[in-house]
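With one protein chain removed, the remaining protein chains of the complex are shown where they sit.
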Amino acid sequence: MRQAVALILVLAVGALLVFTVNAYLLPFGTFPERRIGGFENESVGKRILEDAPITTGSASVVTSVVWDYRGYDTLGEATILFTAVCGVAMLFRVARRRA
Amino acid sequence: MAGMTVIVRTISRLLFPFLFLFGAYIVVHGQLTPGGGFQGGVVLAAAVILLLLAYGIEGAQAKVNALQAELAESLGGLILVWMGLMGTIVGIAFFQNVLPFGSLGHVLSAGSLPVFNFGVGIKVAAGLLTIFYAILRIQGEEEK
Amino acid sequence: MSLNYIIAMLLFTLGIYCLLFKRNIVKMVIGLQVLTNGLHLFLISLGYREGGIAPILAGEMLGRGATAEFAAAAVDPVPQALVLTSIVINVCTMALALSLAIYIYRHYGTLNPFQIRRLRG
Partner (left out) sequence: MIAHAPILAIVVPLFAAFLTPVVSIVAKRFGVERARDWFVVGAAILMLLIVASMVPAVWRGEVLVYKLGGWSPPWGINLAVDGLNLLVALIIASVVSLIAIYSVVYMERDNGLEKYYTLLMLVTAGCMGVTLTGDVFNLFVFFEIMSISSYALVAFRRNWDSVEAGIKYMIIGSLGTSFILLSIALMYGLVGSLNIADLAGKIATIKATQPLPMIVPLMLTLFVVGFGIKIAMVPLHAWLPDAYQAAPSAISALLSGATATVGVYAMLRVSYMLFGALAIGTMFIILGLVTMVVGGLMALVQRDLKRLLAYSSISQMGYILLGVGFGTAMGIQGGLFHLLNNAIYKVLLFMCAGAIVYRVGTSNLDELGGLGKNMPITATLFVVGALAISGVPPLNGFASKWTIYVAGMEAGQPICTAIAVVMSALTLAYFLKAINLMFLGQRPEHLREVKEAPPLMLFPMLMLAAFCVVFGILPGLGIDLVRPAQSAVMNQLGYIGSVMGAG
C-alpha cells in the first residue's frame, strides 16, 4: 500500500516536471515564441559569449566563465573537494590508542 | 594489495608517462581547448591510480606518497587563494583577473586563468589520490 | 528539441524512484547519481542551439577575429560551467556516501537500509 502511494507520487512528480519543462522552456538561441516574459535576449550567456574573448583573453569561453566570471564558485568547488577529502580522511583515520 | 600479473604491470608502466603527459596537456591548455584543471587533474590522478592497481599500494607510493599528496593538495589550495587575494591587492576585487592577457589563442594567454588551472589541477590530482590512499589504508589494516 | 528535456526529467524521476524503492545503500547512491546526471543533461540542453558550435574561439574564426559571428553561433557557456561545478560536487558527495556505506557494512553486516534502523522513536 505504501509502495503504491509512493509510486503514484513519483509518477506524478515526473509527469509534472516533464509537462512544465515542455510548456515553458526552449533551448538557448531559439526564437522566444513560447517563452514567457521575453527575457530571451537578455540572457547572461549571450552577453558573455560576445564579451569573453576580449575581456578575459581566453579562447575557451567556458574556461573564462569557470575561472573569471564565476571564479568564486570554482573556489567553492575546490573547497568542496577539500571537504570531501577531509571527510573521507576523517572517517578512515587511524585511531591512536592513548597510553 | 598485492598487484597484478606481469602483463598488466608492464603495460601500465609503459602507459604511465603518456597518461601523465596527457593530463598535464589538458591542464596547461585549459584556456584553449575543452578541459582544464579539474579534468586534467583527474587524468593525472588516474595515472597514479593505474600504477596503484597494477603494482599495489607500494608501487604507487613510490611515485607519490600520502604525505606528499596531502602537501600537494594544500599547495594547490594556497595557489588558488593567493591568486584570489592578488585580485584584492593589485586590482579592486577578490578573484579579479590581474595578469596581462597575452595574445588570444596562445598557451600563455588569458591572464590568471592558466595559474588557476594549474593550481586546481594539482589540487584535484592530490585530493583524489588522498581519498584512494585513505580508503586503502584501512582496508590494508583489515587484511593483516 | 524538447526530447532532451523529457529524457532529462525522466532520468530525474528515475533517480527519485531508486531512492525510494531500492533496498541497498549502494543502489541508492547510484540512484542519486542518476538523478543528478539527469539534472546535468537538463542544464546542458538549456544551452543548446540549433547547429551551434562549441563555445571556444578557435581555428578559422580565431584567425579572422570574428567574435560577433562566433557569439551568434556558439552554444551557451554558462550552463556548461555550472555543470562542471555540479559534477565535482557530485563526485564529492559520492565519495563520502560510499565511505559511509563501507562503515555501515562494517557495523551492521548489511547494506539494507530497512535492517539498519536501530535509531527509532
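The letters A, B and C name the chains in turn, as written, and every chain counts its residues from 1.
Operating definition for what follows: contacts are C-beta pairs under 8 Å (C-beta built on N, C-alpha and C of every residue); 3 or more make two chains touch, one makes a residue touch a chain.
Nothing here was measured: the structure is a model prediction, and the numbers come from that model.
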Fill in: Which displayed chains the hidden chain touches across the whole complex
A, B, C
Worksheet item: Among C:L10, C:A58, C:A73 or C:I116, which one is in touch with the chain left out?
Response: C:I116
Worksheet item: With respect to the chain omitted from the figure, which of C:L46, C:M61 or C:V75 is a touching residue?
Response: C:L46
Fill in: Those residues of chain B which, in the complete complex, touch the missing chain
70, 74, 77-78, 81, 84-85, 87-88, 91-97
Item to complete: For the chain that got dropped from the picture, name the residues of chain C it touches.
Response: 12, 15-16, 19, 25, 28-29, 32, 35-36, 39, 42-43, 46, 78-79, 82, 85-86, 89, 92-93, 96-97, 100-101, 103-104, 107-108, 116-119, 121
Worksheet item: If the missing chain were put back, which residues of chain A would it touch?
Response: 16-17, 20-21, 23-25, 28, 35-37, 39-40, 42-48, 51, 68-73, 76-77, 79-80, 82-84, 86-87, 89-91, 93, 95-96, 98
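In the analysis below, only the chains that are shown with their structure count from here on.
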Fill in: Distance-maximising chain from chain A - centres being C-alpha averages
B
Worksheet entry | Best-connected chain pair, where connection means C-beta pairs in contact | A-C
Worksheet item: So, what's the distance in Å between the C-alpha centres of chain C and chain A?
Response: 9
Response to the item:
Check: chain A positions touching at least 2 other chains come out as 53, 59-60, 62, 64, 66, 74, 77, 81, 84, 88, 91-92
Item to complete: Send over the residues of chain B in touch with two or more other chains.
Response: 32-34, 36, 38, 104-105, 131, 135
Worksheet, complete the sentence: Per the touch rule above, chain A residues touching chain B in the complex are 53, 56-60, 62-64, 66-68, 71-72, 74-75, 77-78, 81-82, 84-85, 88-89, 91-92, 94
Fill in: Partner chain A, residues of chain B touching it in the complex
30-34, 36, 38, 73, 76-77, 80-81, 84, 94-95, 97, 101-102, 104-105, 109-113, 116-117, 120, 123-124, 127, 130-131, 134-135, 137-138, 141
Practice prompt. Show which residues of chain A lie in contact with chain C when the two form their complex.
Written response: 3, 6-7, 10-11, 13-14, 17-18, 21-22, 25-30, 43-46, 48-50, 52-54, 59-62, 64-66, 69-70, 73-74, 76-77, 80-81, 83-84, 87-88, 91-92
